[in-house]
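Every protein chain except one is present and positioned as in the full complex.
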Amino acid sequence: MPLLELNEVSKNFGGLQAINMVSTKIEEGEIIGLIGPNGAGKTTLFNIVSGFYKPSKGRVLFKSEDITHLKPFQIASKGLTRTYQETNLFHDLTVEKNILIGCHLHPNIGFFEQLLGTYLAMEKERITAKKVSDILELLELSSLKDELAKNLSHGYQRTLGVAIALATEPSLFLLDEPFSGMNAEETRSMITHLLKIHQEKNITIVLVEHDMKAVMGLCDRIIVLNFGKKIAEGSPDEIQKNHEVIEAYLGVDEDVV
Amino acid sequence: MIKVNLKLIVCLILVIILCFFPYTGNIHWTRVLIEVFIWTTVSIGFRLILTAGQLSLAQVSFMGLGAYTIAIMTTKIHLNYWICFPLAGIFTSIFALIIGYLSLRARGIHFAIATFAISEVIRLTWIEWKSLFGGVGGIPNIPSPNSLFGLEFGSVSSFYYFSLLLVIFTIIIMHRLEISKFGMILVTLEKSENLSQSVGINTYKYKIIAFIIGGFFAGLTGGVFATFYHYIGPEDFSIHQTFYVLIYVLTGGVNTIYGTTIGVFVLIIALKLIHHIPAFNPVWESLFLGCTLLLIMKFLPGGLISILQKFSLDTVLLDWRKRRALT
Partner (left out) sequence: MEYFLFFQSLVNGLVIATVIILVALGLNLVFGIMNIVNLAHGELYMLGAYFLWWAGVQHSIPYLPSFIFSVFAIALFGVLLEKMFFKSLRGHLISGLLVAIGLILSLQSGALLFFGEQPRGVPAPIILKGVLRMFGLVISKERLAVILITMSCIILMYIFIHRSRIGKAIQAVAQDPDAAALQGISIDNISSLVMGLSAAMAAIAGCLMGTINPITATVGQQPLLEALVVIVLGGLGSIPGTIVGGLIVGLTKGFMGSYITTTVASITVYLILFILLIIKPSGLFGRD
């Protein structure tokens, strides 16, 4: 049973066909790369899967459940979490508080529970605090825990974005350009973190990326989009040799070909 | 640590001073303070949904709903005030739930205009439905609250302590909400709503809850308003009054509860002082407030509080410590 399934998903905006009959299956434990030239529709596809857009046609199934018409927060509660291309954080809060909010779903502290300060609520708060410090350690953010999110360097901000998403304890991670704006060292660091997350927490990962070295090195399978259509799907080797892909990418990085 | 305790001590001192104020015997300024307490409660309720980035122009209408509930129940059904009072809050909350559920589907400015539209529908209904609401004339002869546990109500002092208790109760609840996770989430809704959704937060639900809480306190305050002034009419809860609440909050400082409180206090006192100017024209009130809003928006968007914060004890201490470190 595939973890995530897209059935002929299409999306048009007015006259523009942004996504055209995209179908694919993603199994548990995979690391999938989603690549394609700018404007191919990768982020749009993410927005559809995570519930921010409704597809014009087609269905999205997660753990065999139809999530096509669910709201983003409902999809998140089912174990599907995404990060954002443009850095999206709780800017005026500290790193620690950012992750704390990310823990909203697990453990879930009810509104009145908290207001009344019940024993159960306090126990949950203790668990949450431990979880936050674990995540801080895993992603090497512990020393920054009291910094305001908006004051972090770009690389750390992207890492924080991943940390917040991690706090939702997902089964599937959609990462939108996790390495964007990072230098070689930051990218290496992020790759290590992602592999750690993949192994230790058993999280399936789908990532959109332009950094071909990272994608080819990290992913088991790659899906290629162009003009909203899936033009290829396969192992990194297969993709690199695929003529349509090379054509779509005129000016592809020489190291890759 | 020092900061928190200091603020608490200042608040307690203020409360003690306020408790003794009626003993000065100055009826006029006691009544002014009652007015300050009433509008502070409404303003703080209004502020809650504002922290989530939503400007609700229906807050004063909710106050009116609470006031009319009390007025109708005490004058037409002759119920005991103390039964009607919580009911005023509950009825208003139910209305807030319905109106919030519908209007929070809209965002930002659409929400603001939608709440404005509803507030006018409510006001015009009060005018049109004469048999129930008394039309333009409103409802007169609203009685003072019945005696409670042997305490008599009717004197200015009794209303003073009633409204003081209400505003203290409101501030405590709002403060607890603000520092709780609920408050933290509300604040994220203005700029990072998508991210909140991504971590599984039902942002719609949080906004509605904030809206209902604001409405609840507005309704209760309306109940106090009705019984204190003994007479209410549709014009008491018009959009102009909502604008005034907005101006109180922004002038004081929208970022904190105590900022809002200071805003209400300063402006209402200022308005009363303007009354004393010879050749006073009631129009001066709105002119003054309108210009105040423009000045604040242009020059001091953080409100009066932002001036105080520049001279706060923390910055003074910080400076002092910095200077010590350098020597």
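Note that the chains take the letters A and B in the order they are written out, and that residue 1 is the start of every chain.
Simple rule for what comes next: contacts are C-beta pairs under 8 Å (C-beta built on N, C-alpha and C of every residue); 3 or more make two chains touch, one makes a residue touch a chain.
The shown structure was predicted, so the numbers you read here are calculated from the model rather than taken from an experiment.
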Visible chains that the absent chain touches, using the contact criterion stated earlier: B
Contact with the hidden chain (one of B:83, B:117 or B:132): B:117
Touch criterion as defined above, residue of B:27, B:83 or B:102 at the omitted chain: B:102
Residue touching the undisplayed chain, where the options are B:83, B:98 or B:291: B:291
Identified contact with the non-displayed chain, of B:11, B:32, B:55 or B:87: B:55
Footprint left on chain B by the chain that the document does not show: 53, 55, 102-103, 105-114, 117-118, 120-121, 124-125, 127-128, 240, 243, 246-247, 250, 281, 283-287, 289-294, 297-298, 301
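The definition used in the following text is that only the chains that are shown with their structure count from here on.
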Chain centre separation in whole Å, for chain B relative to chain A (CA means): 42
Sites on chain B touched by chain A in the complex: 176-177, 180-182, 184-185, 187-188, 191-192, 194-203, 209
Residues of chain A defined as touching chain B within the complex: 50-52, 71-73, 76-77, 81-82, 84, 88-93, 97, 100-102, 104-105, 109, 111, 114-115, 164-165, 167-168
